[in-house]
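Every protein chain of the complex appears in place save one, which is left out.
Labels A, B and C are assigned to the chains in the order they are written; within every chain, residues are numbered from 1.
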């Protein structure tokens, strides 16, 4: 079985592989949604359909030794960074074979082999944590970079303000990536946020900032490379706002009926899959036939996977009592 | 004995009265400092020597029906708003005759007859509270205004960010007054804050903002009148940054030895008392003789007061058990 | 009288208070237009309008503090904290500001605010969205903390909370939102008073929220004769009701959903022990969750909070012998 790291490495410099990973995420989320609807998945799920370009843009620019503090909207970033559909789906289904052994669930993925810190279900919590990881890199004089990935709604919480201020004053190697998908739960951004361009909030910290088209992997990469390079070379933090759109509902069974007429349709024209397909076709890396084949394969593979994972073992009762405190003998 | 409200009303339209109140604050703080040094006052104290123009500018522009959420640096704002030196000193000395019956202490003054909410010793806490008071005024359709008074260091804490964002999105009748006295405890502002002009942080909330000379009562009034009028007439919140300087140490016995050479002396040239004296003399409302007389009187009065208050009764043991929960019968 | 879901009882209580008292306002994340992530404010915006009913930005510190300030100015704010864990970013406003305001103002101000928060395990929300966290509010004079166990108490406690002049936190077991029950709208609880779910003389069972239902089930299964006390108010708790019952039964067990160490049940056991020591027939004890985070996996999560089977086993043991039954994780060799 290919490791998370191998899956991650497959992305570098390979736009077709990135496209296929985007398709994987898209189909994975659809199947997840179906499994939740039929009751096979319990609890909650947060899909990132329509936001694949951002996660792939990140995964293909960051190094596996860089770390990412993300959120409950975790499947897409997890798969992009390299976690296998098996380990993610198994976690969402609470199986022992999941990336957190089934005790985490949909909101909590983790795989340090590709730098995914345990994703947090608390808005804003990952922002100071990412700054802290960057602090460690700075003290250790390593050239690793930390990234916080969070939503538009998260820019209204205190941890955002404190995390960015601290990163600025200490010139930490961190990139703050705001996935502005226009909604925080069921609220459209203007209901909760007095400004449209969130990246300007970096001005409060004299921090470089930018806005980019989160539907286009090239635009994402271009912006991130600038920010990541700045961080890696001692230039300090950057606030990057990626303009995306949440094609799916917020979570669970949300149908997103609160959307203005035609908004979804307008954004669907910018569907990152379409955008990437056009690009790859133009570059003769893809054909419409190939696209259909890729998608078909993916659906088949993931459908088979879902059946397989359903049969995976559940965690032992002992898992409930493990990894809470560190066994002391392990210490110096 | 004159009530807090009478002392407050005495300030309106009377620049000489405002000057005398500034002198009162100045001498009160000096005596407080001496009493703390000799051990008569226990716990802690936070003086506002050099910042008198800001508190008087506020007191003489706000109505007594407006409310102020201030901080542990409470003596000056308390006296300015109308609390008597007796009730403030008694509180600082833990006497039953203090404005909080002696259970609050130096960091916690309160007098609702002039709109002083219990001052908080938690950085930033008063900011959302002031927004909430303004929310009440908005819902009640009254034209009262709420003010939060806080320091430069407080603009780095989450409650500042969340409070301003909420006030902006709800267009609340609140004025956020940042007393930028250059220091947060023993740290000069640039050590903790990546920007110099804090008022620009309002841009993150599309909120009007201004900077003003906090050493000149006229400049303070002019700026506040604009902000208060905006709030009172439905125009929403404003962030006002008053540039001041903390002539005293942060608290207790702090000698502020960490100050750069000559900084204090430079600011002392802008001492709000000097500025106001010059203005009043030019307007023939004051003479140098009168100034000496006012100060002498004040020292005599406050020295006598200190002796008197030292003899005031302590709170009964019962005070320790009172006003924790509301006696239910009092309810509908 | 009428049957309704637990969450509908919450809506009804809020609506009835908002009708009766124009000072009552309500806000939180997606509570207005979306009518609440758990549909606990259906129709509230429509009936009471956008001045009194508001959606907030994601900023618990900001809007909890705003409730404190609005309450100081005479309104009666009710706020919703979607999951109790979110108060971890706003606790200061509750315990350090709201709880101390009346004291510091020497009674000039009070803070008649109500914080509604969903709590508890059992729904697969994972370890950051499944705790009860009553202990965050312990040892904080000035606060009151309530927990309903059925539709009736959801209605009656919320009305009492909104009418109360002090800060009240009402913890709603999320797992009960969809449960139906009879609701008599004439009943408004008295804060601090427990409610008898059943009466008997072999043992006193004290429980809160969902654990009341679990304990009731255990009584059915075991057929024992027990006083089942639904505490309803955890701070301040009904010392008289518990003491009187234990005087009668001579035995006490507390059933709680929180982990054993530091749970609220220890307060009940410690108090009763010091008051009734000589009259106790057997040692008071607690049936709790183990000292672990709430696991996501359904089978494991099913073992987290005490089950009717656990409770039955331990109570039957306690009635037969004078030592305290071990929790299942000790019997199964899982940990201390």
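By definition in this document, a residue touches a chain if its C-beta (ideal position, glycine included) is under 8 Å from a C-beta of that chain, and two chains touch if they have at least 3 such contacts.
On a predicted model such as this, the values are computed, not experimentally measured, just so you know.
When the missing chain is restored to the complex, the residue among B:11, B:123, B:202 or B:273 that touches it is B:123. Considering the whole complex, the residue from A:100, A:195 or A:242 that touches the absent chain is A:100.
Listed residues A:61, A:165, A:204 or A:251: the one in touch with the omitted chain is A:165.
Listed residues C:38, C:177 or C:285: the one in touch with the omitted chain is C:285.
Contact between chain B and the unshown chain involves residues 42-44, 94-95, 100, 102-108, 120-124, 153-154, 156-159, 184-187, 191-193, 258, 314-315, 317-321, 324. Residues of chain A in touch with the missing chain: 67, 69, 100-101, 103-104, 108, 110, 112, 117-118, 120, 122, 125, 127-140, 146, 158-159, 161-163, 165-166, 169-170, 322-326, 328, 330-332. For chain C, the residues touching the chain absent from view are 61, 85, 88-89, 91-92, 95-96, 99-100, 103-104, 127-128, 131, 133, 135-136, 138-142, 235-236, 239, 258-259, 261-267, 269-271, 273-275, 277-278, 280, 282-286, 291-293, 322-324, 336.
Rule of thumb we're sticking to: only the chains that are shown with their structure count from here on.
On a Cα centroid basis, the chain most remote from chain B in this structure is A. If each chain is reduced to the centroid of its CA atoms, chain B and chain C end up 40 Å from each other. Centroids built from CA atoms put chain C at 36 Å from chain A. Shared interface positions of chain B, i.e. residues touching 2 or more other chains, are given as 158-159, 161-162, 165, 169.
Under the contact definition stated at the top, the residues of chain C that touch 2 or more other chains are 56-57, 59, 61-62, 89.
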